[in-house]
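Heads up, one of the protein chains got dropped from this complex, but the rest are sitting where they should.
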Amino acid sequence: MLLIPCPYCGLRDESEFSNRGEVVVRPDPDAASDAQWVQYLYFRNNVRGWQSEYWVHTHGCQQLFVVRRHTLTQQIERPA
Amino acid sequence: MAKIPFPVRFSAAQLLRAGLNRSWRWPQLWRTPQPKRAYQVVIIGAGGHGLAAAFYLARDWGIRDVAVVERGWLGGGNVARNTTVVRSNYYYPASAGFYQRSVNLFEGLSDTLNFNVMFSQRGILSLAYSPHELNAMARQVNALQLNGIKAQMVDRAEIQRRLPLADLSPQARHPCLGGYFHASGGTARHDAVAWGYARAADALGVDILQGCEVQGFEMRQGKVVGVRTAAGTIGAHRTAMAVAGSSSLVAAMAGVALPVVSHTLQAFVSEPLKPVLDTIVMSGLHHTYASQSDKGELVIGGDSDPYTSYTQRGSFSLIERTTVGLLELFPSLSRVRLMRQWGGTVDLTPDRSPIIDRTPVEGLYVSTGWGTGGFKAIPSGGLALAHLLACDRPDEHSTAFSFDRFARSALIDEGAASGVAH
Amino acid sequence: MDRLRRSQPLAACVPISLPTLAVRPLPQATLTELRGGLAFREDPAFRQLPDQPGRSRDHGSWRANWLRPDGWLLIDATPSPTAASQTFAAAAQNRWCRLVDLSHSLVGIGLRGAAARDLLARGTPLDLRPQAFGPGCCTRTRCADFTVLLDHRAEGIEAYVDAPLAQALWNWIADAAEHLAQ
Partner (left out) sequence: MSEPFRLPGHTGAALAFSFDGMALTGRSGDTLAASLLANGIHLVARSFKYHRPRGILGAAAEDPNSIVGLGSGAHAYSDTATCVELTAGLEAHSLNTWPSLRWDSGAVLGRLSRFLPAGFYYKTFFWPHWRWYEPPIRRAAGLTVVPVGRDPDRYDRAHRHCDLLIVGSGPAGLSAARVAAASGLDVIVAEQNSRFGGSLLWEALAIDGADGRVWLQQTLHELQRYPNVTLLSRTTVTSYLEHNLLLAVEQAPGAGRWRQRLWQLRARQVVLATGAAERPLVFPDNDRPGILLASAVRYYISRHRVAPGRRIVLATNNDDGYRTVRVAQEAGLEVLAVFDSRADAAIESPGVPVHRGAVIVATRGHHRVRAVTARTLDARQTWTLACDTVAMSGGWNPAVQLFSQSGGKVTFAPKAAAFVPGQERQGTIVAGAAAGTGSLLQCLTSGFAAGAKVLAQLGLEAPPARNWRAADLDDHIEALWRIPASLAGAAKQWVDFHNDVTDGDISLAAQENLQSVEHLKRYTTLGMAPDQGKTSNVNGLAILGELTGRSPGEVGTTTFRPPYLPLSFGVIAGRATGALFRPTRPLPTHVQQQQCAAELQEYGAWLRPAYYRQAGEDMAAAIAREIHAVRNAVGLLDYSPLGKLEIAGADALEFLNRIIASDLTTLKVGRARYSLTLDEEGTIIDDGVITRPADDLLVMGTTSNAATRLRAVMDEWHQRECPQLEVWISDVTTQWAVLLLTGPRARAVLERTDLDIDLAPRAFPHMTIRTGTLGGVPTRIARVSFTGEVSFEVSVPAGFAPALWQHFMEGSRDLGLTPVGIEALDVLRLEKGFLHVGGDTDGTTTPDDVGYGAMVRNKKSDFIGRRTLALACANRSAALQLIGLRPVDGGRPLAVGAQLFKAGAPRTSGAGHVTSSAWSPTLAQPLALALLARGRSRVGERLLAWHDGAARPVEVIEPLRHDPAGALLNG
């Protein structure tokens, strides 16, 4: 059970949050090619190491924010 | 099909001879060979799939100039840490054919490999707790029956007979409405599957190179021509990756992006118990499944962890959730103790079906996406990967599991249709 | 037709009374969710709100709990229209903010006594030590299977929960209270 640093509520137990996967940017749907769109839908970097990812403080302030987490050590970078 | 030149064939008689003759010595299960400069085929990852593919390449295609390159100890990845459920109750014909072939191969695997993999078809019981679940189950069972796979709806009395420990009383928090039994499902000894394939492949001349991590690819004109390892460069005509949870990492070394994320999947065992559970039981409502091993521990699993990780460790909340479900199902296990928990890193595709295909880079092949359920697929997946490597095209059972299906929106999403896991 | 009478979800619950803990359903109050955007920050009423996340602000007859950067819960013991909603009426009129009545959606349970924290700690992973969560603090968190809003007032901690789950939370509290002793 990780401690997730919510920018508003501080360090809270993982069970209050939902993880929404690594940060991906939604391409402009009108400009994106099919291939780009498929890339956005299904392909992920899936790194072993530091990853920027979305968390939502579901059972708290309901805010979505980005956390940097190390996928091998589970260290989390404290936001400055 | 070649006969396998084992140094010694295993049998009861051989055990007897060895016991009587104290100076006689069992040979090595496999060698520790020196890597050659190059092989016809290099397979990265000595897990179940890598080892099985090497074996079938050598036995069925006569391709014995093969190395399986493993970063740790052979059979130490997910094949060492899975809950050993083997089943073929898949909904779509593409999956059903593929996994039924695997079950068929499992049935003869101990003989094939001359190694007891303890495949035990004790059947799988899935439980339903709402009319909606019952309907979904009926849909699944009817599909299985059409595909020629053993499956039968069962009523509460039958469930109670098979699960004497289950609380099916109306007082239970969720009264069970019924379920279905998949008689050809079962368990096999996970380590034995890896070791059996390794020993047989080795006997056929395959070099298994342990402690030899692949750190990059040798590329020539955009084509993979070998692997760079801790022990130097090893050339290869064709290279396959069968590295499960590490798929994205190895693929990235060749510049290939995969539709895969790696999550932790956990499991745990109880202290050894006198027999209490003869079949495998699964309950979606309880997020739990369990079986009892021949040594007596209950082997228990649940859902995968909700975020990516390479740690082989998971979050306690999943253990908690699985346990709470387990106790609702079997309240009298409350005083039984959890002995050990662990995790593996599973390779999940968006539709949770595997990919067995060429990659966009010439010379590089991939078998991945086995996720939370690839143990059962080892024989069939090994056969498929061997075919792909030998013929440069997938066999009839794996064409659907292509790399480009995502681009074509031709997903094979078993979960979307049925909601069963593992 | 008579005016419709209002029913209370926890009406039948007997308050729990232990040497170190008293639990009771809170009397009906007016609960209003306040939402506001950037423009709202310029409104004088905005200054009535707590100035930090995780804090509440007491105005005597009503209080404002921080819920999220653009959301607060106004708790007013008096029936509507309340002092609380009047404070923000003008801003709401200007559409700088919005008031949503949740009086029927949330049910409050009051916990008092030295063991109130111990009891909640049986379900919530929150750091409940006084230095981390003392009077004037409020937060939404998880307690057992429930999402609760904890409002630490001077006299004790109040827990608000989605109305259909109020009875279940009450049962959970009663069960946990049994384990407090010993």
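Per-chain residue numbering starts at 1, and chain names A, B and C are given in the order in which the chains are listed.
Following the convention adopted for this analysis, a contact is a pair of C-beta atoms (placed from the backbone, for glycine too) under 8 Å apart; a residue touches a chain by one contact, two chains touch by 3 or more.
No experiment lies behind these values; they were computed from the predicted model shown.
Novice: Kindly name the visible chains that come into contact with the excluded chain.
Specialist: By the stated touch criterion, the chain not on view contacts A, B, C.
Novice: Can you say which of B:D60, B:E158, B:E213 or B:E328 touches the chain missing from this structure?
Specialist: B:E328
Novice: From the list B:S270, B:T359 or B:S398, which touches the chain that is not on show?
Specialist: The one listed residue touching the chain not shown is B:S270.
Novice: Just the residue numbers, please: which parts of chain C touch the chain that's not shown?
Specialist: 1-9, 33, 35, 37-38, 70-71, 95, 98, 100-105, 118, 121-129, 132, 144-146, 162-165, 167-169, 171-172, 175-176, 178-179, 181-182
Novice: With the missing chain put back, which residues of chain A would touch it? List them for me.
Specialist: 1-3, 13, 18, 20, 26, 29-30, 32, 34, 37-38, 41, 54, 56, 58, 62-64, 73-74, 76
Novice: What chain B residues would touch the chain not displayed?
Specialist: Spelled out for chain B, the touching residues are 10-12, 14-16, 18-19, 22, 25-32, 72-73, 76, 80, 91-93, 96, 110-111, 115-116, 118-121, 130, 132, 135-147, 153, 165, 167, 173-174, 189, 191-192, 195-196, 210, 270-276, 292, 294-296, 313, 315-316, 319-320, 323-324, 326-328, 331-342, 407-411, 413, 415-417.
Heads up, the rule we're going with is that only the chains that are shown with their structure count from here on.
Novice: Compute the distance, rounded to whole Å, between the mean C-alpha positions of chain B and chain C.
Specialist: Whole-Å distance between the two chain centres: 50.
Novice: What residues in chain A touch two or more of the other chains?
Specialist: Residues 1, 15 of chain A touch two or more partner chains.
Novice: Quick one: which residues in chain B touch 2 or more of the other chains?
Specialist: none
Novice: Write out the stretch or stretches of chain B touching chain A in their complex.
Specialist: Touch list, chain B to chain A: 246, 248-249, 257-262, 306-311, 313, 315-317, 350, 406-407.
Novice: Show which residues of chain A lie in contact with chain C when the two form their complex.
Specialist: Of all residues in chain A, those touching chain C are 1, 8-10, 12-13, 15-16, 59-63.
Novice: Over in the complex, which chain C residues touch chain A? Could you list them?
Specialist: Touching chain A: residues 53-54, 67-69, 125-126, 139-142, 147 of chain C.
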